[in-house]
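Below you will find the structure I want to go over with you.
One protein chain omitted, others in place.
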Amino acid sequence: MGRHYIPNSAHKEEMLKEIGFKSIEDLFSDVPKGFVKEFNLPEGKSEYEIFLEMNEILNKNKTILEMPTFLGAGAYFHYVPAHVKYLIERSEFITSYTPYQAEISQGMLQALFEYQSLVGELVGLEIVNASMYDWGTAMAEAALMSARVTKKEKFIVPTHLHPERKKVLHTYTAGPGLEIEYVKWNERGQLDVEDLKEKVESAAGVYIEIPNFFGLIEEQVKEIGEIAHDAGALFVVGVDPTILGVIKAPGDLGADIVVGETSFLGSALNFGGPRAGILAVKNERKLIRQMPGRVIGMTKDAEGKRAFVMTLQTREQHIRRAKATSNICSNEALVAVAAAIHMATLGPKGLQQLGEIILKNTAYFKERISEVAEIPFDGINFKDVLVRFEVPYDIIHEELLKRNIHGGFYLRPHFQELGESALFAVTETTRKEWVEILIENLKEIINMARL
Amino acid sequence: MGRHYIPNSAHKEEMLKEIGFKSIEDLFSDVPKGFVKEFNLPEGKSEYEIFLEMNEILNKNKTILEMPTFLGAGAYFHYVPAHVKYLIERSEFITSYTPYQAEISQGMLQALFEYQSLVGELVGLEIVNASMYDWGTAMAEAALMSARVTKKEKFIVPTHLHPERKKVLHTYTAGPGLEIEYVKWNERGQLDVEDLKEKVESAAGVYIEIPNFFGLIEEQVKEIGEIAHDAGALFVVGVDPTILGVIKAPGDLGADIVVGETSFLGSALNFGGPRAGILAVKNERKLIRQMPGRVIGMTKDAEGKRAFVMTLQTREQHIRRAKATSNICSNEALVAVAAAIHMATLGPKGLQQLGEIILKNTAYFKERISEVAEIPFDGINFKDVLVRFEVPYDIIHEELLKRNIHGGFYLRPHFQELGESALFAVTETTRKEWVEILIENLKEIINMARL
Amino acid sequence: WKEPLIFELSKPGRVGFTLPAPIENIKIQIPEHLKRDQLELPELSEPEIVRHYTRLSEMNYGVDSGMYPLGSCTMKYNPKINEEFANHPKATLIHPYQDERTVQGALQIMWELEQWLKEITGMDRFTLQPAAGANGEFAGVMIIRAYHLDKGETQRNEIIVPDSAHGTNPASAAMAGFKVIEIPSNEQGMVDLEALENAVSERTAGIMLTNPNTLGIFEEDILEIAKIVHKAGGLLYYDGANLNGILGKIRPGDMGFDVVHINLHKTFSTPHGGGGPGAGPVGVKEHLVEYLPVPLVEFDGEKYYLNYDLPKSIGKVKEFYGNFTVLVRALTYLKMMGREGLKEVSEIAVLNANYLTQKLKGTKGYELPHKELRKHEVVFSAEPMKKDTGVKTLDVAKRLLDFGLHAPTIYFPLIVHEALMIEPTETVSKEDLDAYVEALKQISKEAYTNPEIVKTAPHNTAVRRVDDVLAAKKPIITWRMYKQLKEKGEVDY
Partner (left out) sequence: WKEPLIFELSKPGRVGFTLPAPIENIKIQIPEHLKRDQLELPELSEPEIVRHYTRLSEMNYGVDSGMYPLGSCTMKYNPKINEEFANHPKATLIHPYQDERTVQGALQIMWELEQWLKEITGMDRFTLQPAAGANGEFAGVMIIRAYHLDKGETQRNEIIVPDSAHGTNPASAAMAGFKVIEIPSNEQGMVDLEALENAVSERTAGIMLTNPNTLGIFEEDILEIAKIVHKAGGLLYYDGANLNGILGKIRPGDMGFDVVHINLHKTFSTPHGGGGPGAGPVGVKEHLVEYLPVPLVEFDGEKYYLNYDLPKSIGKVKEFYGNFTVLVRALTYLKMMGREGLKEVSEIAVLNANYLTQKLKGTKGYELPHKELRKHEVVFSAEPMKKDTGVKTLDVAKRLLDFGLHAPTIYFPLIVHEALMIEPTETVSKEDLDAYVEALKQISKEAYTNPEIVKTAPHNTAVRRVDDVLAAKKPIITWRMYKQLKEKGEVDY
């Protein structure tokens, strides 16, 4: 029952006596009568028993290594180098709290400063916070922030927005009553710029993603930014950081705020979490003052030596309470550190290579899948590819699963207009054999269905 | 190809130039012509590819968690607490060398001193070295040491000695030409004391084990020690340290030298290695001077503060060269530290409980297995139990394996006189269900064979 | 010592990686205007990276380094066995959109964890989605909002919060669009019932409470409070940050709370990672279940599945299903501790806090305002010391670092001047507590005899006292900012 974690279990009497109490119950004398109860919970167990039990439960999962898997749609199988995992498991990092005492937290503070700096280089902006919960909440907070900065109440997003992020955005903006307006996609799966122009008036912010939900690289990023700026709106760009070795920094494309998912670097899939959100803004006072989240700054110590510390805290809840720019307190620091280590590992060449490999693998996949299905949108894909089938996709999914292959993310429940489509994804981890097995089996399944 | 481990790969020209060389080949100009060749080896791969490849290979193994397994015979499935594994993987420990520079190696030195101290308490002796390779080599070195100390050339061991240790002993004693004499077991599976008395004359050492190879607790330890001492021989006891919470310290039973396997505490099975050998001796000058291996001692630093350092090095090969007490240099330090952490975790109560649980589980197993087979020797068993079947054991083994159960260690190839016997083992990790499945299936198999 | 920034360790040409080759070498033409042309990341080899972050880690204090008694943070020991399952390939290499039949283990973990949390808190259902306490608070107040709107009570736009509350409480309420009404504590450090009576109205959506509160004091009048708020039509929200003080003995649900959030990274031993990831599951009573975020994890007796069919749901407060590997850790811990273990946790946590309270009480310079009996934490005031010697709480905190100890939470709760908020948790030893008290007494002695040594502390740390005013005045947030300022000669550090 875990008494081995509780050193003083053996010294109750001794300690009570020293402080003049008779029993543990005395320490709970302030609790109203009848409150204390016996809980209906299992007895504690030994570590070995838990080891067997948890192994048994976990073994019910089938990992992506155990079946070729083509799921993406906002969560991707990237390889995490072993040293990244080792380093963030060092107890000085993982068991520390938010670095309130800077003098004994320089390691975590500097690591987070480096995270901010590396993200700053990637996205081309100077102000980066120490992480949000994930891309979705970072985007939602960017929407709220846009409204505070511009004092307007409409936020424009693409119709082809990730269903998860769509839901998060709606929940986050419900309280303050922001209006969410959707802009259509055009026949090439790109944002319909004409539609945007019609809707942009009185917008607090305009949001697009690189790549977009269909895996396509949006081609008119600069133009969209200009349309937003002309209308007095902030330009908010969501980005998958693994593309930034091959695509220009959003900051250089006009973005005022950049959000994204930093766990694509340095973290495993983890069934969807922990993740960590990127939030970066231009170096402008009005933006900095309204940004959410924790920020680490460089300063010096009493001897003039370089040091790091949490800074710009007057925006935060523990100081500003109800008037804070956000309620965020715990963030995803360790995920950010893992991303920093992974970014430092890749360096400029590695990040470029990573982007290129993914582009090439995606192109290869597109080529192969087009043997058996339709690709409704041309353009350059990164990771995700929208694929349309003649056969109902749920049937295909079932058949693939029987053959120990996991297909893509079924789109019909979310975008009925796309019919029997699914998002299939590849990354640098995808093996040629996996694609071959998929195509082979798809051919068989489709032929079977045709009969 | 691993260039990411080699920082200066990118700076060859720069560095060569600085030191006045033209090419890498210049640095190898002292190598006779024609020696340098292209090797017939695979190309290097990325970490991710190796990750897939090694996983695939390792997945061909079936672990003891994947089938109830009753193997023991010198290697046992004990549970290793998670914190032990975490701590020894800390890079300051695992990536350090032998602690030659004491001032920056106090952590490893103190941990090893604690290992020596904990083993000292367990075995009841004051002098313990910082580890041998394993029980077998520790025993073999104890034999050599006995010969040096007593200037005699015969070493007495039980006939029921582990086949692995038997082989190691023969190899180690071949050079100096020690004679190995075997003493029989009696009808209870215990050492035949009468036989010993006949053979003990002119022996350098007499060796017994607790428990013995049949898993039985030798009952006449003190008597055997006295017989050895009366004949002027050293009394060497091999011990499984996990029994020492319930059995008296060998030092208190008359042992001059204690050897054993320390990896039973803190290490996994690891397919048989790494392991680590215990070697402890009485606090007597002539023994200390002849003992093999590295020893850590307590001392003080220039300011009088307690410190630790490698000591008594004049016995060792780097000082004494051909006259050293052993050639051992690298030992099994990290395995010893793991054992120390595990011992500290168990403490006196835990070690006693562990011993008791194993005794009880072994007794339970004996009771159950006797439903289907014969137990030739009575007495108290610890972990191993010698079981004799009516049916050839290789057939039983095959049938069990088909049913996803791994039986015991077949004895016939090693001790023909024991017939269709096998050593079956249990520990604190053995589950009731496993035993039940085994008995059920054994019944079925034996019935089937009878038909 | 000073460790350079990773950028400063860079040397062009070095690589820290080897990537697999692409499947086929297909040429892709990125449009010129979108093509990346420069990227100033550092270039290092793997050994250098490992050494850099190893050294940084050694400049950081964690729970494994020693006592870490941050009040309201519950920095207990994080069992290593938790990590083993959190890092298990069967937990890390699964995709959130996998067919449910292929992730039954993951869903079982979530479902089992929910059952534990329900019994521990006395609530009827839980969402495990929130990534942190504040994220949970936001979900909770959004549920309260949805409930009132659903009932047509659109006028309920106020959330009541005591002045001793965590800052996240008012911030979360505000984020959900509520007006925050703050009420004062009474001199015993508890909710002032009269003030509460005056604050409630038909505009009251609910009250957010911590119990034991941030002073470590159990709100004895909790049943009365619940009655007042419920009578006014409001709901009670329980901030679970301080659950460790009553764990396994008393349940928020039994006290009348309608919504509860729990910090798994506090009470249930998952490590805080230097600021996250955490997890803030939210539990509700039956009448609020339909507003929970989607999806819920269900079990039909045979298989586990995700239920998105909640038309009145508040939606989502985070992508996917929460910080899954944090949930794995918490469940591991719960299974290990079991019923008696959890009770032992709060009993010893409370014993430790009161032991420290009684041992420190009466030391010159520190005052113990409010009631003496505490639960898991205690708040002292160093106001007398400040008055007598000019030594501030901040100085005391910094001086503690010189003893190899972590400071308590300081200047919080706001209602105590020069507050020192100490929460030892159940995983510290008596010797640790004695050493902590001894250090605080020693500092008191120093303050009254040689205040300079305290005011200029710390002296034995990797850096001396850090200038946070400069940090705010001249923000340097990234390497690119630093380089610019450096070029202009505006920084010398």
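Quick notes on this one:
Order as written gives the chain letters A, B and C; numbering starts at 1 within each chain.
We adopt the following convention: a residue touches a chain if its C-beta (ideal position, glycine included) is under 8 Å from a C-beta of that chain, and two chains touch if they have at least 3 such contacts.
These numbers come from a predicted model, not from an experiment.
When the full complex is taken into account, the listed residue touching the unshown chain is B:Leu244, out of B:Leu244, B:Val258 or B:Ile278. The chain omitted from view is touched by exactly one of B:Met343, B:Ile369, B:Leu386 or B:Ile445, namely B:Met343.
Counting over the whole complex, chain C has residues 1, 11, 14, 18, 45-48, 50-51, 54-55, 58, 63-66, 77, 79-80, 336, 404, 427-431 touching the chain that is not drawn. Residues 1-7, 9-11, 44-49, 81-83, 85-86, 91 are the ones on chain A that touch the missing chain.
FYI, only the chains that are shown with their structure count from here on.
The centroid of the Cα atoms in chain B and the matching centroid in chain C are 46 Å apart. Rounded to a whole number, the gap between the C-alpha centres of chain A and chain C is 20 angstrom. With centres defined as mean CA coordinates, chain B is found 48 Å away from chain A. Contacts with at least two other chains are made by residues 47, 51, 55, 65, 81, 86, 89-91, 345, 428-429, 431 of chain A. Touching two or more other chains at once are residues 14-17, 19-20, 44, 46, 50, 54, 79, 81, 83-84 of chain C.
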